[in-house]
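Below is the structure I would like to discuss, written out as structure tokens.
Heads up, one of the protein chains got dropped from this complex, but the rest are sitting where they should.
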Amino acid sequence: MNPNKDGSPWYTRTFRITSVRIFTQAFFFSLFMFLLWVTWFSRLQGYPVSLFLEVDPLVGIATALSTHTIYRWLWRGLWVLIPTLLLGRVFCNWMCPYGTLHQFFGWLFNIRNNRNNIDKNRYRGIYQLKYIILTVLLVLAAFGSLQIGLLDPICLLVRTMAITVAPASDLVALNLGEFIADRGGDGRLVSFLSSAPGAPVQRIFTGAWFVGILIIGLVGMNLIIPRFFCRVLCPLGALLGVLSRFSLWRIDRDVTKCTDCDLCLKHCEGASDPQAALRKSECFVCFNCIDDCPEDALSFRLAPVPVKDRIIGKIREGTASLFGKPLRSKIPETEIVAPDMPRRRWVFATITGVLAYPFLRLSAAVNARGFNEKAIRPPGTVEESEFLERCIKCDQCINVCPTNVLQPSTLAEGGFEGLWTPVMNFSVGFCQLNCTLCSEVCPTGAIQKISLEQKIGVAEHEEAGPIKLGTAFFNRGRCLPWSMETPCVVCEEVCPVTPKAIGTYDEEFTRWDGKIVTLNKPYMRPELCIGCGICEHECPVLDDAAVYVTAIGETRSDNRSLLLERRSGNT
Amino acid sequence: MPQDHKRIERRAFLKKAGTAGALALGAGWASLAPPNWLFSLRDPDGERGKPRKEVIRLPENGFAVEPSATLPVLGVARGQNLDAMVRASIDAIGGISRFVSSGDIVVIKPNVAFERSAALGATSNPVVLASLIRIVREAGAREIRVADNPIESPESCFQRSGIRQAAVEAGARIYLPTPADFDTLNVPGATWIEEWPFFWRPFIGADKVIGVAPVKDHNLCRASMTTKNWYGLLGGRRNQFHQDIHGIISDLALMMKPTFVLLDGSRVLFRSGPTGGSLADVREGHTIVASTDSLAADAFGWEELLGRGDEELPDYFAQVAARGLGNPDWRSVTIKDRQVG
Partner (left out) sequence: MMKHRAVPDDTTPSRAGDAMSNMRPRHNEDRLFVRDGRKSYRRSYSFNEFRIGMAVLLALACVLAWVAWKGAHPDPDLLSSDADLLIKGGTIAVEGSAPLGTSGSGQSNSSPLPSNLALPGWTVGNMSQFGWDNLYVKINGREDYYKSFGFERLYFVSILMDENQGTAVDIELYDLGSAANALGAYAGERSPGTRPDVTESGMGHLDRNALFLTRGAYYLRAIGSDESPEVLAELAHLRPLLENSLTGEPLPWGYALFVGSMGFDPGAVAYAPENAFSFGFANHVYSATLDDGDTEVFVVATRDGAGAEALAEQFHEGFMSYGTEAGTSGGIEWVKDRYVGTISGAGANGPWTIGVHAAPDLESAVEAYGSIRQAVGSLDPAIADLVPEAGTGEGESEAADAPTEEGGY
């Protein structure tokens, strides 16, 4: 290996900081994908599958605003917060898997020439939008309506992966496996491709089409504006941008070397104007500008001082000098600390947030009255108003659910506030009695970590009883034994509690055709029903099941209880 | 120049006309040529476009071995040591070498219907399964496959019931059902399931089939034992079966003629079946039954293990017997009943 032109050894060029950055991005993106891949019953083990959601400081800060607490592992947000205070927005271009995705696709489909690239990477006023979004979301969070999940990059990416990419990978593994098996091979060789190995049927998700269109649209926007999402929409980026005004290090431009060639903009990820006054709040610390500077005028420095006031002479007349060296750049400013948001716009954003709260909360869907009967939440979920303070719509619970019963809510079940939050759809799956996986992976405690003992109400939880998700009802007009003289009671067979929550009135019956049949007409014992929905799922009256679960009677809410129950002192 | 100009135009014209002509000809061929011609897509009556259903069949005599006039039909082993009991019960009906030959591919069908701990009696006992696998392997089986299509999610059912661990450690392969593993099975003479989706993948190349079923109370058919166990090989809309569960069980007996069955009476789920869920619903049976006649084994279980001899047998016993597929009067068949350990 030959040394570089400056005489330094070859590896200082091969392993320069941008190379390390690309490797780091690939590492964190792979780690992110790996953790999603292990978010499944047979792979889970002890992996910190919600790690990226936990280290996301926006999740930690926003839930701290809405709940005044920091749940379980959310203190891990410090792992990102502290580097940001030292180095600036390193998260955005080193760790964030969504940023990496955008950067990769932007690079792959980039057909611009140098001049266009440089133009596209100049700062624009529209990049303020993210600060407005951040402010609105944080104000909403302070009121108890946590909506960061709509746009937080980690939540958005986890959700997208869970409900579009993961089932697509199942489909690929399934078809490929069938293809191999049909030719005599072992189809299970490709089960590693599947996100849900062992799932008996292809998983489906409500509204996957919309989430899919959204990700294609957002990634596609990179063709028009590079890193569109990161620069314009990302509320996490905005938060880190605000924080990075305190960062100790930043990119510094040596005005005695800079020739104002603007080449540093060629690959500038954040559009942070390194060719002029660096916008600290926009800089992703990607170091591309250092690589691209033919004059070695840029460097990453600890607490560099703005030099404008120390320049002697006049720039316009060409007599300017700094510390005795002649100035080559015509732009003396080197730093803009704070985000480019006039104070009136901060005020505007705050007022928007303040107004948005009543607009959202006065919708019927999320309140004690007028809620949707199909807003059936997973076991361990906290009461609805508290749930809305915690759920970040990341859909990890939906990803890990082994029966596919957890589905992203549409506007119908949860209103706008509840969009993409988990609800149960028993025509798709059912809540498996011995499973608490959703409570394990939830990063924010919207689904509190529960033990199996707690879920099924044994040992020290015997007095509290099992967690009820809702109550099942019979629609006798559609039930085969009740209305069609046909034996059935699959519902009783599959009822997992003991004694069974479904009983039968047995009667011998002479049918219309003279045959004598024994009909076991089922009825519900509401005290025993836990609302797991396996009866609804297995009911042969597929389209509009003759036994169906609704949210009434759920343990988590006193307002939605059904039977008169003794309430102990601390509830 | 004008000539050149013209020539270029002619060439371009011919190129374009040729392309257009070829496309038109191709389209015409595909849509008008008779259906049996190459590249023809013609489908005059809509028949060609319908999906072709491939129907499979199990061997004519199922997987049963030659019946024996001298050997007992029921081998009953009672005691404490399950491993010895499994061996003793199989030995009683002729020993494993009567059933499994060297190089066989053997499918073992336990009942793993629910995600329950083995102790709750809703699933086959993994200890019994593991013993059976070891015995079959000692007989020289080339491959042992353990397959079931559970009601709850398969991965968790196999995990929590302990079947996965027991089977894998004993040297068998687990077959979990995926949508691609089902084909339509033709069961000649069946009342309901003449054509029904069948968990076919594990049966490809299989030589022998052994059922291992726990003894369970059942809410609708009253008892779920070795005959009802074949339910777990079917897919599709199984929840319709309950409309004539006895007829379905009799169809199941017609569908699957196993090499032999093992009635796992180590734990008896005597009420709240078939799911159970509490140890209070389970008692120890201390009994393993091997049999070449599933129905006789089930009748034995009904009386001796579920202890319901004073009640009438469930309907399906009579239906299966009427088809000549088993003998519900277990006292009339040859039995070897042994106390082991």
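Per-chain residue numbering starts at 1, and chain names A and B are given in the order in which the chains are listed.
One rule holds for everything that comes next: a residue touches a chain if its C-beta (ideal position, glycine included) is under 8 Å from a C-beta of that chain, and two chains touch if they have at least 3 such contacts.
Remember, it's a predicted structure, so these values are computed and weren't measured experimentally.
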item	value
Touch criterion as defined above, residue of B:Arg283, B:Arg323 or B:Arg338 at the omitted chain	B:Arg283
Among A:Ser8, A:Ser483 or A:Asn559, the residue in touch with the chain that has been omitted	A:Ser8
Identified contact with the non-displayed chain, of B:Asn111, B:Asn125 or B:Ser224	B:Asn125
Touch criterion as defined above, residue of A:Asp292, A:Glu384, A:Glu417 or A:Glu493 at the omitted chain	A:Asp292
Residue ranges of chain A at the interface with the undisplayed chain	4-6, 8-9, 11-20, 23-24, 27, 31, 35, 38, 44-48, 51, 107-108, 110-116, 259-263, 290-296, 433-434, 436-437, 440, 451-453, 456, 458-459, 462, 498
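Basically, only the chains that are shown with their structure count from here on.
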item	value
Between chain B and chain A, distance of the C-alpha-averaged centres to the nearest whole Å	41
Residue ranges of chain B in contact with chain A within the complex	114-116, 149, 151-156, 159-160, 176-180, 201, 218-220, 237, 239-240, 242-245, 272, 274-278, 280-281
Chain A to chain B touching residues, read off their complex	41-42, 174-175, 177-178, 181, 187, 197-202, 402-403, 432-435, 480, 486-490, 492-500, 504, 520, 534, 538-540, 542
